[in-house]
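One protein chain is absent from this view; the other protein chains keep their places.
First chain written, first letter: the chains are A and B, and each begins at residue 1.
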Amino acid sequence: MNERHTILIANRGEIAIRIMEACRKLGHAFVAVYTEADRQSEHCVLAQQWGGALFRISSYLDANELFAVADASGATAVHPGYGFFAEDFRFARRAVQRTRKLQFIGPSWQVIRELGDKINTKRLARKLGVPTVPGSDRPITDDLEAEAMAESLFAFQEEVGVKRPVVLVKASAGGGGMGIEEVDDLGKFRAVLRRIKNYARRQFRDDGVLIEQRIFDFNHLEVQILADRTGKDPVHFGTRNCTVQSTGRQKRIEVAPGFAPTTLRYAFDARKVLDDITDYSLRIAREVRYDSVGTWEWIVSPTGQPFLMEVNTRIQVENGVSARIARIRGQGGVDLIAEQIRTGLGAPLGYTQKDIAFEGVAIEYRIIAEDPDNRFAPWVGRITRFAWQPQPWLSVHTHVPQDRPYEIPTDFDPNLALAIVWGKDLSEAKARGLEFLSQLELEGVSATGDPLRSNIAFLQRHTSDLLVF
Amino acid sequence: MDVKEILRRLHASPYEEISVRAPHCGVARFAILDTGARVQGPSGTWREKPGTVIVRLEREGAVRPIEAPQGGEITFVAAHKDGTFVQAGEELARIRHFLTKEEVLHRILREALHLFPAPEKGKYYFTPDVDIKIKAKGCRSLRVEEGMELFIFSRMKRETTLRYSGPAGIVYAVYFAGGDSVDAGAPLIGVCAEHELPAIEDVVARVHGEWEEEAWAAS
Partner (left out) sequence: MDRDRRIQELSIRLRYLQDIFLGEHNPDVELLTTRFEELCARVSDLSADEAARQIKTLEELFGFLERKLERQLSPMHKVRIVRHPQRICLKDILENVYDNYTEIGGQDEYSIDPSMLIARAYITRKRGKKTYHQPVMVIGQEKGHGQEFRNGGSVKPWGNAKALHYMKVAETEGIPIHTYIFTPGSYPIEDYPGAAQQIARNLYEMAGLKVPIVAVISEGGSGGAEAIGLADTRIMMSHGYYSVISPEGAAAIEGRLKEGERATPELIARCAEALKITADDNRAMGYVDWVIHEPELGARPEHYAFFRKLRKAVIASTDEIVLEVSNLRLFRSWALKRHRGSDVLDVYVRWSLDAAAQQRLLWRRYKKYRRMAQQAYLEERYFFKKAVTQVADALAGVYSYLRYELLGRHQKKVTELAEDVHAEMQVVMSRPARWWKRLKETLGLKPEAAAGLVALSAWDEGRGQDGWRYVSPQAKHDRAIPCPRARTNGCLDQWAPDLFGDFAGVCRFCGHHFPMEYQWYLHNVFDPGSITEFFADVESTNPLKFPGFDERLAEAKKKTGHKSACMTFEARIEGIPLMVAMLMAAFRGGSVGAAEGEKFIRAIERARRKQLPFLAYVHGTAGIRIQEGVNGVIQMPRCTLAVRRYIEAGGLYLVLYDTNSYAGPVASFLGCSPYQFAVRSANIGFAGRSVIKETTGMDIPPDYHNAYQALARGHIQGIWDRREIRANLLQSLKTMGGPKLASR
């Protein structure tokens, strides 16, 4: 089992660095890639410093480049990180089906495909009795059927006491916020339906729509799952709360665990909600024989009703915040990326749910060069100073070098760093978080001489009411 | 802007060095292994015939020919990489492309004239009185200055007048024809200050008279 692999890291920045660290820890060689725009990125420096091969490619999004580099460098496995090819079942399939095979460190391509289809996931959940957002679970093409669905959704919301019932009409082939409209009045439904169908037909050549209840004021929770290649006995690494987001629904702060029932008061049984979503998530993982790390995304309504949104079949940015509060057989320092690589290469998990315990509260801040007051507009320029006080309760993941100025590449989101703060309870974690944010030194200047804009004030402002619902 | 200086500079190195780089990773197989080889750029009425193949890059079973973007002489070729895996962006060859008269004139005028660009994509016309003047006596009879109503901008049959802004001078070149659709940012006219006119005309005449094109470079 302990054969030495060479792992191609098909990603950049912070996650590339963390994968390199995990490879070193596990004793595997690695190959890093970079593009022209990323020449200055810390992941290139570290790759060479840590003895990995480094290849320049034309684009992180060209699979051919990655496979060509894999062959040229003798890689035996590929880690996709997050984004790019992480949830592309075709990439995963090509890795394992090509003549010179590569192990894909992530779920099997069949699992990625099955859970990558939101409609399929919703139907799977319903089949297993897992709660989903009320509404259709298949594309509706018939106008009368759509109208009947909308009508009963309004009736249902009134019945359960929703003050302002709203129905969502989505193009079933759409995604990423495109082709979605809200309807708050059944009288307007026809017109909206017609509009979305026309849009969908033009855009996706498929005029099927989904009709769902719009849930307001919800909390966004996640369940971290891990399983080995056997797909048997998946375990969970607890829950996270990712409710603090930008206007574009991008996460900014993640907290583990998902609620704090011992510290805060909730209008519902928060302990039970966390247990329920964990159980439901595991139920689906078992059903599909999930065989890697993955995240089950949930929304929880103000009355404590959870609904499954989707499954992310990849390691997530915020994996570290769950790892930070976890202990396996009493040992801290859990590294989910290393666990993903270890099990992805065929090693058995080696522990069960009973061996996993949680301690304290962790908060992850995403430090980004952006202007929260201006719809989170990205800021581009040169980082001239980036420093913080090391603390035993703090870990910072960044690809921004601290010893030299760094030009933010314009091709990617201006993420600068992830900072994870731990405390024995919520109040200690919050206090330490504020302490870190206030001491953080971050300076920069744009080409036009404007000073750097960052979301630090936004993060500080949201720290006080974390996990309050 | 000293046009004579531009011309002197162009005369000193009447060519442009074009670097041919690997657009992506792959195993390089060179079709040209010697420096001094002559290559041709794309040709044909629609530039539909690709230029001379310099190297072929094979990646994942697909072979991509890398052709010369311009005609010229190969001054460097990474022959030692023949048959090896190259990374994206590696320099594979360099071409010395000799400038044609057209290109030289174009460069000089681009540098020496003040170009007034189209602010938006649309159709442009000269205002009627300007148009008459240009048609009768040629564009160099037209003196423009800041704020002068010079163009009519037309889009979707809605017309607005457009004022000239920039240094005062003579319209030396017109880059559009009435009724053509012009892209935003493309130059409409090139203006030169009156006192520079003789110098520019002199240089243009000299380019026409003296500039020797490499026979094959123009082909």
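Here, a residue touches a chain if its C-beta (ideal position, glycine included) is under 8 Å from a C-beta of that chain, and two chains touch if they have at least 3 such contacts.
Because the structure is predicted, anything quoted here is derived from the model rather than measured.
Considering the whole complex, the residue from A:Gly13, A:Gly52, A:Pro107 or A:Pro134 that touches the absent chain is A:Pro134. Of A:Arg39, A:Arg126, A:Arg329 or A:Arg375, it is A:Arg126 that touches the chain left out of the display.
Across A:Arg90, A:Arg202 or A:Lys272, the residue that sits in touch with the chain not pictured is A:Arg90. Contact with the chain that does not appear here is found for just one residue of A:Leu8, A:Leu102, A:Leu115 or A:Leu153, A:Leu153.
Annotation for subunit B: contacts to the undisplayed chain at residues 44-46, 48, 59-62, 64. Touching residues on subunit A toward the chain that is not drawn are 59, 61-64, 90, 93-94, 97-99, 113, 117, 120, 123, 126-127, 131-132, 134-138, 149, 152-153, 155-156, 159, 205, 213.
Keep this in mind: only the chains that are shown with their structure count from here on.
In terms of their C-alpha centroids, the spacing between subunit A and subunit B amounts to 47 Å.
Note for the complex: subunit B touches subunit A at residues 23-26, 59-60, 62, 85, 87-90. The residues of subunit A lying in touch with subunit B in their complex are 35-36, 55-58, 62, 64-65, 67-69, 72.
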